[in-house]
Structures are given as structure tokens and as C-alpha cells.
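What you see is the complex with one protein chain gone and the rest in place.
As written, the chains take the letters A and B, and residue 1 is the first residue of each chain.
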Amino acid sequence: MARVLLRQLLVLLLSLVTLTIFTFSLTLFFPQDMVIIAGQTTNDFGNLVNHYWHYLNSILSGEWGQSRINGQNVLDEFLIHIPATIELSVMALLFSLCLGLPLGIIAAENKNKWQDKLVVSSTLIGYSMPIFWWGMLLVLLFSLTLGIAPVASRIGFEYDILPVTGFMLIDTLLSDQPYAIEAFYNALEHLILPTIVLGTIPLAIFTRVTRSAMIEALASDYIRTAKAKGLSYSRIIWLHALRNALIPIVTVISLQISVLITGTLITETIFAWPGVGKWLLEAVYRRDLVTLHGGLLAIAMIVIMMNIMVEIAIHFINPKLRRRK
Amino acid sequence: MSNQPQFYQQSQIPSTINRWRRNFGQNKMASAALLLLVLIVLVAIFAPWIAPYDPATQFSDLKVPPAWYDNGMSQYLLGTDDLGRDLFSRLVHGARLSLKLALIVVVLASSIGMLLGCITALSGLLVDQLIMRLMDLILALPSLLLAIVIVALIGPGLPNAIYAVAIVLIPHFVLVTRNAIKAELSKEYVTAMILDGANKTRLFTRSILPNILPALVVQLTLAFSTAILEIAALGFLGLGAQAPYPEWGTILSESHAYITIAPWTVALPGLAIFFTLLSINLVGDGLRDAMDLDE
Partner (left out) sequence: MLAACHYGDGASVKDHVLVYCSEGSPETFNPQLSTSGTTFDASSRPLYNRLVAFKPGTTFLQPSLATHWEVSKDGTEYRFFLRKNVQFHANDSFTPTRPFNADDVIFSLERQWAKSHPFHRVSSLRFGYFDSMELGNLISAITKVDDHQLKITLKQADSPFLATMAMDFTSILSAEYADQLMRAGTPELIDTQPIGTGPFQLVRYQPDAFIRFKAHPDYWQGKQPLENLVYAITPDPSLRFARTLAGECDVMANPLPVHIEVAATQKNLDVIEAPGLNIAFLSMNTQKAPFNNRKVRIALNHAINKSSIIQAVYQDTARVAKNPIPPSMWSYDKSVSDYDYNPERARRLLKEAGYSDGFDLNIWTMSAQRAYNPNAKKMAELIQQDLRQVGINVNISTFEFGTFLAKTRRGDHHAALMGWISDNGDPDNFFTPLLSCSATLSGTNSAFWCNPQFSHLIHQARSTGDVLSRQKLYKKAQQLFKVESPWVPIAHSTQHVIVNPRVQNFTIYPSGGVYFKGVSLRPKIRPVDKKKPKKPESRQPSPKKLDTKRGAQSNG
């Protein structure tokens, strides 16, 4: 066990170092802007290692440069914007898992029957849907035409909620305003459409993966033996099959993190969601390379760390790997 | 061939390609999707002849709904947008543009990616690890994020969007190529052939390459659909093709403001992207099933 952890930690360190080398090389494209972080570059490659060292020091000490948008420290700005993105992404992930797993199981259970075909075609449609269009359609239908969903933002403007944690759902409950509970439900309402938009592609992917994993698990020998022995489709069999199917599903979760972040860029634009995606797009429009560098670095770090965590989780779940000494 | 009775099948083993073709043909959805895709490609190729008007011409009939509406006009099949441009002509030219751009991106990404993949698969450990670490890193980064950072570095606009998306796609090709080659190399028949003294180049071109073809083909279709989507996304964000290019994503970013009074200018370009992506994905799925590959 400890060995596994140690190995993963090493991989983490290696990946992070590679990352910083990569982002450092990006800064060479625009040395003026990155002076604060990388120090004065002199286009002299002999000094490259020194510059990299200076760069690494800046990054580790939290000096990530100043955003051109409002002059604040890039790292601080990132930390201000990330809770909104995390809240949305977590909701989207939960949405796609809670819907995707059951749908995949139903499809696997009824392989080649109409339920299966329906699910498979739906996933294909969900997978092929350009989410910026999908978002626009949902807003047109539910917000503008039917008026049953909010148009944008995390919460109605009439609620004054102090940003304690940055997570709106928590902050509303923490608020001492008389309308705190009402605000909480309002925040939930505002989460509905963005969650659906962001979660559509992960939903399609989870459904597919669950379906194929379950089909494979159900076709495995010991399940067939159990069925032949006379056990019905009882819950026990399901749990066994599911446990084996879990591995590819968890593997896919780590891939979904990238998908979610890509989706977040577009979703936050459509719904004016004040998260990292919107922040980075602002930076692109203003050619604020310092902010972009910071955002890229931070997000890449998060993705790498999440991937490592999923790797560790897989080791726990997969008995084959677990027993290997 | 099809006249042969079943039990004589062993005297006529269909070649691999034919087997794939037959498998694919049995997949009704995929075949239908292929037809749709062919149709889209034809529209794109013959766009200048199919489109009734030039996509940038502004008529004085602003915001006309499609012809089947009451107040539609028959000369504008799908209506016009806020500047009076015929939507059908724009979409048709948009197909040409999107497919052309995606093709350039995929050719660029695949050629560089496959070359790199071959090199790493056949090289020693150090080169392999170095390149793979870099590829892993780029793969870990969200594709759109990387694309917009590249665009921020080199500026918005069409050629740069192509480079950005191509760069994002290269690692996928490298990974697939390398893994496929390595998998083949570890197979027994290859070891046997090497022991037999086979010429390395001939080994590569005659045996290994054809066997990795399925994986590459599937990756190509995946890349194609990703390219179309990413280019449209960049266009939608204002970082790709600029107005008045009739790129579908760019059209959506312009018509977004008119969603309540001219919803067809939003619905139709989106449908175009959707059906194109759907058909490519279905064909890709069908190919994967036909060639009997694991996901």
C-alpha cells in the first residue's frame, strides 16, 4: 500500500516538474509580461537554468504576477474564481454519475432491446451535441419562453450573500440574512441549467462506459455460472457485476475532469457564471498573458493531482492491483 | 462471393477489408450515417454551385424566417439574418469551410502525430519517456483551454485557430500510434519474423502498419469530429474564424443576440453542426464495431 502511494507521489512530482518546465517555456514567448515571475530574461540561453530557478521560486512563493484586468495578484484572482467553477463542476459530475450509472445499467440489462437502443441513441446524441448550442436552446426554452429557469448568474441579485467560502450553496446557509433559506433554493435553481449543460457530455460518456462495463461483467464466467445455478437477477449478482464494472468507470472519471474544464469555459460564458472559465476568457480577449499563464498552470496542477488521486483510488478498488506487493 | 452456400465458406475466406465492409454494412445506423456524411461532403464540395447567393451579400430583407413560415419568402429557403444575408447560402458555404478546416487540421495533426508516434515506439527508452511525458502533459490539459492559450499567444483568426487545434490533437495521434505499434511489436509473429531474418522496413510496412490501421482509422474519425467541434467552439467564442466568414460557430456567435426574434438563425447552424458531428461519430462507432476493436 505504502509502496503504491510512494510511487504515485513520485509520478506526481515528476509531472509537476514537467509542467513547470512546459509553462516556463511558454513564458519565453512573452518575456516582458513575465518579468515579475521569471526575472529579466536576456535571450541568452546560457542563463536559462537560472531563469527557470527564478521562475520556480516565484511560483512556489505565490508570486504569479498581476492580472491586467484589475491589477490584482493572479493567484489570488484564481482562488477567488475557482469555488464557483468547482461548485458547478461537482454538481455536473454528480448529475452525470447519478443519471449515467442507472441508465448504463438499464441498457446493459436489456441489451439490444428497445431500452438499450434508446439509451445508446441518446448517448450518441448527447455526445454529438455542441454544448454552446445546447445551452442556448435550453435558455431559450426554459428561461425566455417558459420562464421557469433563471437566465444567468449563481443567485438572484436581490439576495445579498457574503462570500465566506465561495460556494454559494454553503454561503447561503451560513448567511444571517432573514432570507437565507429562500436564497439557498434560489441558488439551487440557478444551478439547474448550467449543470445540465455542463453535465451532458459526461453523462453520455458515463452511460456508455457503464453499459459496456456492465455488459462485459454480466457476460463473465462466474456470473453466468451463478445464473445457471439458479440465482435470479437478484441484488447480490448485480452488486458483484457492478463492483467489477466500477473500475473502468472510475478510470473514466479522471478523463472527465478535462472534459468538464473544457465545458466550463463555454458554460460559464453562456450563463455569466463568475468562475475560472469566464475569467480566463476575459484574459484572452484582453491578451492578458500573465493571467492565462497563471490559469493554465493552476488548472494543469489540479488536473494532474486529480488524476493521481483517481489512480490511487483505482488501486484501492481493483483487487488485482491491491494484492500485488 | 455472396452466392456461395454457407458450408463452403472456408474456401472463400473474405479478405480483411471485405470483412470490415460487410460488418459495417450490417450496421444500419452506421450505414445511414455514412450516407448522410457523404451528402454533407458533397454539399461542401459543390457549395458554390448549390448556394443560390454569395454568403456575404446583404439584402434589404432583414430577419426573414424560413420559407415554410407564413411570412417567409421562397427565395430565401432558410430565411435571412439580421444583415439580410441568405442563411442557406451561409450554411452551405459554412459546410465547405468547416470541413476544409477540419481536414487541414486532421492532416496536420495526424501526419506529425503519427510520425512522432512511430519514432517513439521504435526508439530507446529515454526518447520514448521524454516524448511520452510531454504528450501526457498536453493530454492532461483540457483541449479547449490549451487552444485558447495558443490563440492568445499567436492571435485570433483563422490560420491560428487551425494551428491551435492541430497542436491540441497531435498527442492523441502520438499515443494511439505508439501504443498500437508497441502492441504489435510484442506479438509473437513479429518476434518470429525477426528471428527469421526479415528486413525491418518490410516488416514494418507489410505487417505492422496494416495491423495498426484500424486503430488509426478510428482515431482519424474521432479527430475529425473533435476538430469540427473545436473550430466551431473557437468561432463561437470569437477566437476562430472572424466575421463575415460563414463558419458555423461564428454564425452562432453573431446570431446569439437575435435568439428571441430570429430563432432560426440560432437553431439551423446548430443543427448543421449537430448532424455533421452525429454522422461522423456514428460512422466512427460503426468502424470500431466493424473492425472488432476494443474501446
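Simple rule for what comes next: a contact is a pair of C-beta atoms (placed from the backbone, for glycine too) under 8 Å apart; a residue touches a chain by one contact, two chains touch by 3 or more.
If you're wondering where the values come from, they're calculated on a predicted model, not measured in any experiment.
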{"item": "Touching the absent chain when the full complex is considered, from A:120, A:139 or A:301", "value": "A:139"}
{"item": "Contact with the hidden chain (one of A:55, A:95, A:132 or A:159)", "value": "A:159"}
{"item": "Contact with the hidden chain (one of B:119, B:183 or B:259)", "value": "B:259"}
{"item": "Of A:150, A:263 or A:277, the one touching the omitted chain in the full complex", "value": "A:150"}
{"item": "Touching residues (missing chain, whole complex) on chain A", "value": "69-70, 139, 143-144, 147, 150-153, 156-160, 163, 178-179, 182, 272, 274"}
{"item": "Interface residues of chain B (partner: the chain not displayed)", "value": "82, 256-261"}
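Just so we're on the same page, only the chains that are shown with their structure count from here on.
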{"item": "Rounded Å distance, chain A centre to chain B centre (Cα mean)", "value": "25"}
{"item": "Chain B residues touching chain A - in the complex, by the definition given at the top", "value": "133-134, 136-137, 140-146, 148-149, 151-153, 225, 229, 232-233, 236-239, 249, 252, 256, 259-260, 263, 266-267, 269-270, 273-274, 277-278, 281-282, 285, 295"}
{"item": "Parts of chain A lying in touch with chain B, wherever the complex brings them together", "value": "14-15, 18-19, 22, 26, 29-30, 124-125, 127-130, 132-133, 136-137, 139-140, 144, 212, 258-259, 261-262, 265-266, 269, 280-281, 283-285, 287, 289, 292, 295-296, 299-300, 303-304, 307"}
